[in-house]
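Read the structure below first, then the notes.
All protein chains but one are shown at their positions in the complex.
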Amino acid sequence: MLEAEVTITVPFHDLDPMGVVWHGNYARYLEIARCALLERIDYNYPRMGEEGFAWPVVEMRIKYVGPLRFGQQAKVTARLVSWENGMKIDYLIHDAASGALLTRARTFQVPVSLATGEMSLESPPELLRRLKDTP
Amino acid sequence: MLEAEVTITVPFHDLDPMGVVWHGNYARYLEIARCALLERIDYNYPRMGEEGFAWPVVEMRIKYVGPLRFGQQAKVTARLVSWENGMKIDYLIHDAASGALLTRARTFQVPVSLATGEMSLESPPELLRRLKDTP
Amino acid sequence: MLEAEVTITVPFHDLDPMGVVWHGNYARYLEIARCALLERIDYNYPRMGEEGFAWPVVEMRIKYVGPLRFGQQAKVTARLVSWENGMKIDYLIHDAASGALLTRARTFQVPVSLATGEMSLESPPELLRRLKDTP
Partner (left out) sequence: MLEAEVTITVPFHDLDPMGVVWHGNYARYLEIARCALLERIDYNYPRMGEEGFAWPVVEMRIKYVGPLRFGQQAKVTARLVSWENGMKIDYLIHDAASGALLTRARTFQVPVSLATGEMSLESPPELLRRLKDTP
């Protein structure tokens, strides 16, 4: 199963007045992990575009278990859990030092043809081929 | 039922390379509507703090039905749907011009005592009193 | 002289751990005022693009005189001070309630042809015509 992991050092500008990462900023952390995952199958955003598709996020769910603070190392894991009719990706954020689970999240993306602007019900063959060819 | 509505004009800096609002930026729109809702019961973030509580968002779900584009007027409605054990707020984003539904979302927040750092299982009496006193 | 003014209510998500707007977020406030100014001559970003130009910001300077806090009303004024060889815009941010000056800023933008990718030394005639025709 396709997976990727990135480590993020929490920057000052992501903090809110409580001194913890503002909840809306987690979408950026998820995206960095998602892009690392897609990079593993050579399917980054520019490549998708070259092959005629955009993959908008149509659903995002985040459960905040524990806060993230300044300078903390956050290990963000993204795993592709479904891909035949869109891409469903699950995320976990752990404190890199203690291993404590801090966040669970999921995104769902669908292919939209850049030529017609229409959403497809099935993932394009290029994605499926890439997944098959990845060891 | 407590409800508030704000209208947001989509700014350039919220757009992504596809020319639509990047999905992570919606958390800001939700927060603006949530703050307008809490303002209606005089319970904004500084006031919560004065009364000894923070209210971190512990869950957020967003379903993106249609995109938002530059200059578009988005009507964001927030409705408090549950308040006795935390605050559950539902959101709808509509295109202000056509009335088309663009986004559904939900957030869940819990009270955390600033004195002890502990999460409460019940909403503080100040919130319940405020809700009761609001016409 | 072309001028525009917008009023921004400081949102929670723009605050940093000191409880004031993080300095980098002011670029968004400037842009909202700049877009209002360009709207006055019907020259918003999509329109620029239709006429074959992008106008990247090539310089930005901000002097922070006083802080902005949660819920504060900030009056942002943008004034076009030079336009023949690029657009130089000056900004002032005042507290809407007291009139106190909080920020001075300047941006400089240059026209880049979308066809050739080259930066022009002179502003395109469409901009000059628009400015001339605006009362």
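We just call them A, B and C in the order they show up, numbering each chain from 1.
As a working rule, a residue touches a chain if its C-beta (ideal position, glycine included) is under 8 Å from a C-beta of that chain, and two chains touch if they have at least 3 such contacts.
The structure displayed is predicted, hence computed values, not measured ones.
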> Among A:Cys35, A:Val81 or A:Ala96, which residue is in contact with the omitted chain in the full complex?
Replying inline: A:Cys35
> Which residue numbers on chain B touch the omitted chain?
Replying inline: 12-13, 15-19, 22, 24, 70
> Considering the entire assembly, which residues of chain A contact the chain that has been omitted?
Replying inline: 11-13, 27-28, 31-32, 35, 44-46, 70-71
>> Take the complete complex as the reference. Which residues in chain C touch the chain that isn't displayed?
In response: 17-18, 20, 23-25, 27-28, 31, 45, 54, 56-65, 67
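The rule is simple: only the chains that are shown with their structure count from here on.
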> Where the centres are mean C-alpha positions, what is the separation of chain A from chain B, in Å?
Replying inline: 23
> Where the centres are mean C-alpha positions, what is the separation of chain B from chain C, in Å?
Replying inline: 28
> On chain A, where are the residues touching two or more other chains?
Replying inline: 17-18, 24
